[in-house]
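The complex is shown incomplete by one protein chain, all other protein chains being positioned as in the whole.
Take a look at chain A:
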């Protein structure tokens, strides 16, 4: 999840529930002049209206490296296809993967962090999820796949906005935010979003963690609802003790990783002038120091969790215990 190197080919994953408009966006990316040639991995050849000999069919072969552990499950077909594509690396600059409307994004994302060959040759740039504004609210409570696709998203294309009223649009956007407070959301009709905003996002770069910081991350914003996937954020302006926080976040990831779809955070450690950032996909957890805190920037620690039935009370209690004691702050400022 570190910054890409010159030799790594960026990969964008397009997800979205059935009929949301993924193929429309894919065809736009393939047909418009943006200076980049893409190799494309799709599920349905026939849906792509562009003649491109770098389109490859995927068959969603799941590779469980440890029996049943979702965190050790990747997509075998993608490993095979990428190995083949890399023999023709001179013919494209980036890779697009279109998943089926029912695909689980976790094994797709994990393929890019687990397999060594794939990891060294490619770099997961972002997960882009296309949403049908007209049908989302009616479908999402029953469609766990749709919720998980939103949970994993770095960028949400809120499509078909011309088919709903302004009030409905507010409700749809609020529903998306409840699932994923950190993704960028762009409204569109026929997926007419600026492509330079969709591509090259660096959604998994540690130095861009929580680039989107919506206002509601600044407080207690949990909601009472019956969603399959929910999110919450933890915030404190008291510095964290890294000797407590680092083992705690590893323990939390181990204990709740199966249900933790994504986690992102920016943290202020005691006696440390640089921001520390963390990011996880299930149990794949990485973190490191980033830039220095700016002079007038509040040194606030934020952790955002997106997952299935995560026990906020337990996680919050542990997080707050990682703060340095008030006496220590008083001693430092004396």
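Everything that follows uses one rule, which is that a residue touches a chain if its C-beta (ideal position, glycine included) is under 8 Å from a C-beta of that chain, and two chains touch if they have at least 3 such contacts; residues count from 1.
To be clear about the criterion, contacts and distances are computed from a predicted model.
*Asks:* Can you work out the missing subunit's protein name as recorded in UniProt? Choose among "Serine phosphatase RsbU, regulator of sigma subunit", "Nitrate reductase", "Lactate utilization protein" or "Phosphotransferase family protein".
*Replies:* "Nitrate reductase"
*Asks:* Any idea which of A:15, A:180 or A:253 touches the chain not displayed?
*Replies:* Missing-chain contact among the listed residues: A:253.
*Asks:* Would you mind spotting which of A:65, A:102, A:170 or A:320 touches the chain that isn't drawn?
*Replies:* Among A:65, A:102, A:170 or A:320, only A:65 touches the chain that is not shown.
*Asks:* Out of A:243, A:291 or A:325, which residue would touch the omitted chain in the full complex?
*Replies:* Spelled out, the listed residue whose C-beta touches the missing chain is A:243.
*Asks:* Applying the definition given at the start, please give the residues of chain A touching the unseen chain.
*Replies:* Where chain A meets the chain not shown: residues 1-2, 61, 63, 65-66, 69, 71-72, 74, 76, 79-80, 83, 114-120, 206, 242-243, 246-247, 249-250, 253-254, 257, 271-273, 278, 283, 285-289.
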